[in-house]
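Heads up, one of the protein chains got dropped from this complex, but the rest are sitting where they should.
Presenting subunit A:
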Amino acid sequence: MPYRVTLALLVGLILAAPGAAWASGTKSTADHGKFEQLKGPFKSGPEVTAACLECHTEAASQLHKTTHWSWAFISPITGEELGKRNVVNNFCVATATNWPRCTSCHIGYGWDDDSFDLSQETAVDCLVCHDTTGTYKKYPAGAGHPAYVDKTFPPNNPNGEMFEAVDLGKVARSVGRTGRDTCGACHFTGGGGNGVKHGDMDTSLIDPPRALDVHMSPDGEGFTCATCHNPDGHDVPGSRYAPTARDTAGFDTPSAVYKSHATCESCHGTEAHAAHPKLNDHTDKVACQTCHIPEYARGGFKTKMWWDWSTAGTKVDGQKVVKDADGYPLHDVKKGDFRWQANVVPEYFWFDGRIDYTLLNETIDPQGVVEINSFSGGPHDPTARIWPFKVMRGRQPIDAEKNILAVPHLFGQDEDAFWGGGKFDWNKALRAGLRERGVDYSGSHAFVESAYYWPITHMVAPKEDAVGCNECHTTDGRLASLSGFYMPGRDSIDWLSKLGWASVALALAAVTGHALIRVFFALFHKVSQ
């Protein structure tokens, strides 16, 4: 034991040094403001990229290998083809046919239809990740380009949000390391708005108080995303498609062998609770996140919990959009019904790291709840632990004859687009959407309830706010729904308790009876004297 503690301290010290450096921003040996190549002026993003590549010769080809670029990911466990290109979700459903809107969160320029050439080097967008000025924003329907002239979104709408023309030269001359804001530009607003998708990531993490995120807070460790998701050659570790459910390697000692820092254990080890050793008895079965993220969406923003597409195309009391008191839409004629929630207690499941997706061509049960993703693991799996999840539920379109998930063509001005010329015609939108993915639409659609499980891993609270023992070790606590194992405080053996308390009652009755008879005879003897 003492050996491990010493090792932990030692490794902690070694790691603390680079950790602090990351946090304060390492001093660079290059001042991009002095580079001839970046004098500009630049007319477009790709021109800037061409300049970057003059020195950073390998950057584009490194990025071309990543999921950030390809939006395709082959699960190393299931072999399923995942990534934004391939999965069907229960938010905006799918990317195909909706490219220019979706790819405003792609790290490239110009992905506006399926023919986008993924091998172009200058199509990589360096600035969206490396901007330090906060002025570089991708235009929402710009297929990854920022606004080169002032324009609003939605376009030509005086009430829309203004996107000012970006000064590409200035941005290029100020590039630096990624920050919470640059990663967050896409990851905090996934699903089309702040905090919509993940629940444990929203713009409150750009400058979080310590209570919200003990690692990322400037009052805590001041981490950026890359402190844990530390890239190697632009390859960012820590994938939601293939997470590490249980890291048994523990401390990630700096070494020549590159390894991801993205698990808690890579810094904290597998026995991090020196002051409360009982907690170390839990780390093999309970993910760190389960206790250390008591609730998600704690930063003051709500996350979307429910999206019912079946009511899209209808108005409520003549209104296109109905909002709640905090301004969150409850109904939108374009999208259907929503439910939102802040400070959400996660749902808990056993999880061994294997995720299976329900992909486009898989037959589904139209009567049941379609699990967009499902996972394996149970109490007796050595690799599985209890993990917290956000469960996104909703209702989404299916091809009612083929019993497969259907993908709508939403965005665009054309004849088929659900939000455009199609005028909320599901048949047109689904036929066009499915055609793009090589599927013939049968002509009849329906809606099915679905659930999408999001492992919760951000918004780690300070230790004093961690979930206490009593919240799980009790009859209807946080883990009430998990079965197949005996947990003290939650479980007892029913027949044994009945038998036991009956014996106790019998013993009490026997001694009371004996005592009463003694009292009776004592009185009797007294009276008869």
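Points to keep in mind about this one:
Throughout what follows, a residue touches a chain if its C-beta (ideal position, glycine included) is under 8 Å from a C-beta of that chain, and two chains touch if they have at least 3 such contacts; residues count from 1.
Quick note on the criterion: contacts and distances are computed from a predicted model.
The complex includes a chain that is not drawn, and of the options "Sulfonate/nitrate/taurine transport system permease protein", "Thiosulfate reductase cytochrome b subunit", "succinate dehydrogenase" or "Sn-glycerol-3-phosphate ABC transporter ATP-binding protein UgpC" the UniProt name matching it is "Thiosulfate reductase cytochrome b subunit".
When you scan A:L118, A:A480 or A:A507 for touch with the missing chain, the hit is A:A507. Think of the hidden chain as still there; on subunit A it touches residues 278, 281, 284, 468-470, 473-475, 485-486, 488-493, 496-497, 499-501, 503-504, 507-508, 510-511, 514-515, 517-518, 521, 525.
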